[in-house]
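Written below as structure tokens is the structure these notes are about.
Yeah, one chain of the complex is gone here, protein chain that is, but the others are all in their spots.
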Amino acid sequence: MTDVALVAAPGHDDAALGVDPTTVLAGVAYANPVFTASGCAAAGQELAQFFDPSLLGGVVTKSIMLKPRSGRATPRMAETPSGMLNSIGLQGPGIDAFLERDLPWLAERGIPAVVSIAGETAEDYVKLATKVRGRKGLTMLEVNISCPNVESRGQVFACDPAAAAAVIAGVRRASSVPVFAKLSPDVTSIVDVAQAVVEAGAHGLSMINTTLGVDINTDTLRPTLANVTGGLSGPAVRPIALRCIWQVHAAMPEVPILGMGGIRSGLDALQFLAAGASAVSVGTAVFGDPHAPLRVLEELRSALAHRGFSSAAEVVGIAHRPVDARVPEGADPPGDLPAETLET
Amino acid sequence: MTDVALVAAPGHDDAALGVDPTTVLAGVAYANPVFTASGCAAAGQELAQFFDPSLLGGVVTKSIMLKPRSGRATPRMAETPSGMLNSIGLQGPGIDAFLERDLPWLAERGIPAVVSIAGETAEDYVKLATKVRGRKGLTMLEVNISCPNVESRGQVFACDPAAAAAVIAGVRRASSVPVFAKLSPDVTSIVDVAQAVVEAGAHGLSMINTTLGVDINTDTLRPTLANVTGGLSGPAVRPIALRCIWQVHAAMPEVPILGMGGIRSGLDALQFLAAGASAVSVGTAVFGDPHAPLRVLEELRSALAHRGFSSAAEVVGIAHRPVDARVPEGADPPGDLPAETLET
Amino acid sequence: MSPVQVQGEVLSIRRVGDYHAMTVVAPGIADGARPGHFIAVGIGGPDSAMVLRRAFALVEAQDRGVYGGTVEFVFAVRGRGTAWLAERRPHDPLDVVGPLGRPFQLPKNPVHAVVVGGGYGAAPLLALAEQLRSRGCRVDAVLGASTGERLFGALEAKRMTTAMAITTDDGSVGEQGRVTDVLPEMIERGADLVYACGPMPMLQAVAELAAAYGIPAQVAVEETMACGIGVCMTCVLPVRGTDGVTRMVRSCVEGPVFHADQVRFDAIGTVPADALGAPVVTA
Partner (left out) sequence: MSPVQVQGEVLSIRRVGDYHAMTVVAPGIADGARPGHFIAVGIGGPDSAMVLRRAFALVEAQDRGVYGGTVEFVFAVRGRGTAWLAERRPHDPLDVVGPLGRPFQLPKNPVHAVVVGGGYGAAPLLALAEQLRSRGCRVDAVLGASTGERLFGALEAKRMTTAMAITTDDGSVGEQGRVTDVLPEMIERGADLVYACGPMPMLQAVAELAAAYGIPAQVAVEETMACGIGVCMTCVLPVRGTDGVTRMVRSCVEGPVFHADQVRFDAIGTVPADALGAPVVTA
């Protein structure tokens, strides 16, 4: 018989205890670099059934809008190879209910909140930032600009550097905490959009939001999603996310990045840090494994320890530097490289 | 003991024999809608060890350039969840050797050739089209515009509607066979690029080329690919490919599409036809299963038969039409829909 | 009661008509599990291209015994995930999360109930019928399916009910027809309430009948789910609250069991114009 085991907090790896996991995003220190992803953890309550969310770097809440919102018709999701499409349509209770019910829940438990906001006009975003301003528990704003701009024929803000910059400039003025712009990969040049929002005042960047996809139901021969298109997420998009982060970090190494897109393991998270992210969000992986964020954190700490690093911070962006320029002190280079490639 | 079997041409499904698989791309009739994908079948010789390529709709050859080309340094590939990255860098023998050795091989065997051409300048493409013009076996040109334009700071042709249109206009003038422009999904609006190349004279569109990605080696903490970035392909990108085809077919239903991106089964191919492709290319799947193109064809024919269709042509774009407007004659609607959802 | 995630082990799998019945050693899940709860099963292991769990109603959950806690469920092979599941063999590992959702509400008094199951929808009704009986309720049952091979639990149901009717679309077992053809007769025997689980059109028809007879009904719905734990918002359907307001509610945490008269069956698959936050104008 194989072992049957209750999955709880993953077992601590002693070596991992020597690793300093803290990370700093635009001046705000977090206990570690693993967060939930917006829209994949609601506001933390449900995950608390499985593990203590205060063990994470923080909880990124589902993008909230000014008013209650019903979202789109069902079916809202389709599983695809190593990923899924969703077209939730930002269903949510609206900012007032969120501030009354959800944010206090996080604040009371000492869980750092990254509040994600979404609007239909640049003005919406400013109003949202103003409403959230100064609330207990709030540590950072993540501005979801992958929303259609109703004032510009539904063109998505994130696909238009000028519109994206306008949103960020307004939010920046209204916010007392760091402002991270969440970018869409569905653009010809993500570096252009990144530069525009950073110039407009973004303290940092979240990358990536989902990439647009379609699935056709092979029985009905109609799109699987009621909304036809949906956002692709999960391990399938990991190389795209890493590419975006790589490009933007190469162009603007000083801008902090919260990375996401297909992270399912500690080694995945390590890839994101090495590509230039200072912290990561775990999204779709939660649906397959409700313990995923905590497991990713523990696996990441072990992976860092076994590679001879004493902190998470020192690997941020390390993949941009040649190998011989950066062997950490006391390391066992080259990490887990199979002995086979070294022998005789 | 399970059955051990030699994999040869997949067994014919009798019902599938009643399905007319022919397809027409810009006036050229092909025996069926399943092709190889450029760069995933060389020029057909190697696959002939496994099955007779003349059973396919045609062979799309590896993009050929004017001169011999060494390609990029290794490692040139990384496996990713349900996909892979490649950075081959268009290694090839150059057009003269191709015309002397590879195209005749296809022509002698009666295998319809779709010749893919790639250049560094708009002029390169015209020269290539001129060289190929009138060659025996040539049925269509696929113009791979996902190449850096050396005259425009390495900006990829396919990411700039004007540059893409210039290439296509030149090729169109030089070509005696239909010209298909192969588009990259890495643009803010694929419909804009599609419109530009169609206005410039493209008879049809091939979609999609790979999408740009990065993988980090978690042992060396350096990019896995020597070239850092590579093109993502395989089942992971299928929803992106279907989305591109959906959008372009919705905007320009009269433009024929050769669809590709993650096709591994007949049902995958069916999704592409339903989304608007008149034919499909099977690429990365060949690496996992050298019989894949032929298997996909047989599975597609069976799937069409079991859904009551008498031809492949009638499902092209069908997903854009409401279900009640298009039940084919003699069909068993709703196909393979699980009886469970219909009972009591 | 809070759900747990367990690395379980397949104890047995057997065919039941067109279905597969699987028992999994998964200690901890049974604690607090009640009829109507469901579990979510991981598919294919860490290298699988299938990243989402599959939801199944609990047929039974035992919190102790030789194997130290087991769960049983029954499933139809529909797509790749259930095909994979059907290939599992005893001793194979299986990752299970549960118990999930809100179970059926039991009446405080020993009333007369009818349970109505369509296909594998009978799965959660067997344990329910047993609990109703142990509370002194009279339980009648109507089970239906497209064919006899897709009837589930008829023998067990027969044992624990006072009256039972079976319908199949093809008439291969029981009466030819649908559960709603025989349900009126069952209700007329004096039923106080109805419990139903099965395909949405069946639930809608049952809800309409119960309403016509003026008795309450509880229905367990089946909506496509990505997470099963309330964090993704994929599994919603329009439900009218006690305040009269229709909301798109998550069937995984606020369901799968709902009061039939609150479900907006007419509007399933849409966002009704009068729903809170409707209409959807943008992303």
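Each chain carries a letter (A, B and C) given by its place in the written order, and its residues are counted from 1.
Please note the rule applied: contacts are C-beta pairs under 8 Å (C-beta built on N, C-alpha and C of every residue); 3 or more make two chains touch, one makes a residue touch a chain.
The structure presented is a predicted model; accordingly, all values stated were derived computationally and were not measured.
When the omitted chain is restored, the residue from B:15, B:29 or B:73 that touches it is B:73. Shown as candidates are C:48, C:105, C:147 or C:172; the residue that touches the absent chain is C:48. Listed residues B:33, B:234 or B:317: the one in touch with the omitted chain is B:234. One chain of the complex is left out; on chain C, the residues touching it are 44, 46-50, 80, 84.
Residue-level contact of chain A with the missing chain is found at 81-82, 235, 338-344.
Mapped onto chain B, the interface with the missing chain covers residues 1-7, 39-42, 46-47, 49-50, 62, 67-77, 79, 81-84, 86, 88-92, 94, 118, 120, 146-148, 150, 154, 156, 226, 234-235, 264-265, 284-291.
The rule is short, and it goes like this: only the chains that are shown with their structure count from here on.
Contacts between chains leave no pair untouched here, as each chain touches all the others.
Chain centres defined as mean CA positions place A nearest to the mean of all protein CA atoms.
For the pair chain B and chain C, the distance between mean C-alpha positions equals 44 Å.
For this pair, chain A with chain C, the centres built from the Cα atoms lie 34 Å apart. One finds 33 Å separating the Cα centroids of chain A and chain B.
The set of chain A residues touching two or more other chains comprises 81-83, 234-235. Shared interface positions of chain C, i.e. residues touching 2 or more other chains, are given as 49.
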